[in-house]
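Notes follow once the structure below has been shown.
Moving on to chain A:
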Amino acid sequence: MNPLVAVVLIGVVMVVSVYLVAVIDTAVETRVSGGRGYARAWLAPISRAARLALQRRTVTERPDAEAWVLGPALLGGLAAVALTSIPFAPGVDVADIPAGIVLFGAALLQVMVAVVLHGWGANSVFPLLGAFRMAAVGLSMGIPFSLVLITTAIPAESLSVGAIIASQEGVWNVLRQPIGLPVYLITALGFSFWGPLQLPDGADLAGGTSAEISGTALLVWRIARASILVSLAAMGAAAFLGGYLGPWLPGWLWMIVKTMGLAALMIWSGHRIARARMESVVLLGWTVLLPVALVDVFVSGALTL
Partner candidate 1 sequence: MALLGSALAVFLAAVLAVGMTRWVGDVLNPLALTVSEKVPFSGGSPPDFHAWNRFHIRWYTMALLFLAFDMEMVFMYPWAVVFVREGLISPVEMLMFILILLVGIVYAWRERGFEWA
Partner candidate 2 sequence: MSLEALLVVSAALFGVGVYGALSQQSFVMIMMGLELMLNGAILAVVAFWWGSTGGNPEGQLLAVVVLAVMAIEAAIGFALVANVYRVRKADISEKLRRLRH
């Protein structure tokens, strides 16, 4: 796939999926809060984006200007790169290289760098606290996140996401490796800082790393964060729910259904599960998720023999 077509494809996929994530988020919030007016959910993202575009960007007294710009730009770029490693349909993939999950893992671990830069750049109290919280969450969730993806590579005998999807021809990994998907979703919430692991931009920090930005900077930050959630959901669908494999529907439709389903699940958890404390997240990451991921590696490894 030549680069131009790749850029257009990934651009369209990101815009459409970010819009769907925004719509699902408003719809789930309306349902959980017992309100009415779902029609508003379709218009809300567009009108909110237009309002932010008309607002002026803010600058603080002595920011680290380049770091503050690089944060959202890096976040958006990493979400796009993460999407390139995932094939959307049997022939349609941008960069399904032999080391696909390593590309995806590198892109997602760099998200921690983007958020730390974004929080550090503002030279203000709340973003600084948010930045160091993201470092703690990223470091605690990093190892189980990669371990669980490595487990899906064992039956596929290759690290490429296309091969992992092909290896799920008979049975999907969610059945063969039951522990994999829950651990993956928890660590995915950590890396997309969404829902219960929304520590860097939490409400107790009045917006955290995004407490000092407005206008198009805030718009870009929210779009980038939603696209990170989409990339994680797409990889979850590809590695655990059989990607574009599925009985009735065409391949690409299955991929959309599964990705949006996982994204909706993560958004739903955001509105129903309380935000965890940082100490709980570190302890959860190291003393619960890590051993469980290791058990997952060895049990599913032994099963493939």
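Inclusion criterion for the candidates: all candidates are chains of the complex that A comes from, given by their letters.
Basically, contacts are C-beta pairs under 8 Å (C-beta built on N, C-alpha and C of every residue); 3 or more make two chains touch, one makes a residue touch a chain; residues count from 1.
Quick caveat: nothing in here was measured; it's all calculated off a predicted structure.
Participant: Out of the numbered options 1 or 2, which touches chain A in the complex?
Facilitator: Selected candidate, touching chain A: 1.
Participant: Sort out for me which residues of chain A touch candidate 1 in the complex.
Facilitator: Touch residues, chain A against candidate 1: 1-4, 6-7, 10-11, 14, 52-62, 69, 72-74, 76-81, 83-85, 94-97, 99, 101-103, 120, 122-128, 132, 135-136, 139-140, 142-143, 146-147, 150-151, 153-155, 157-159, 206, 211-212, 215-217, 219-220, 224, 279, 282-283, 286-287, 290-291, 294, 297-298, 301-302, 304-305.
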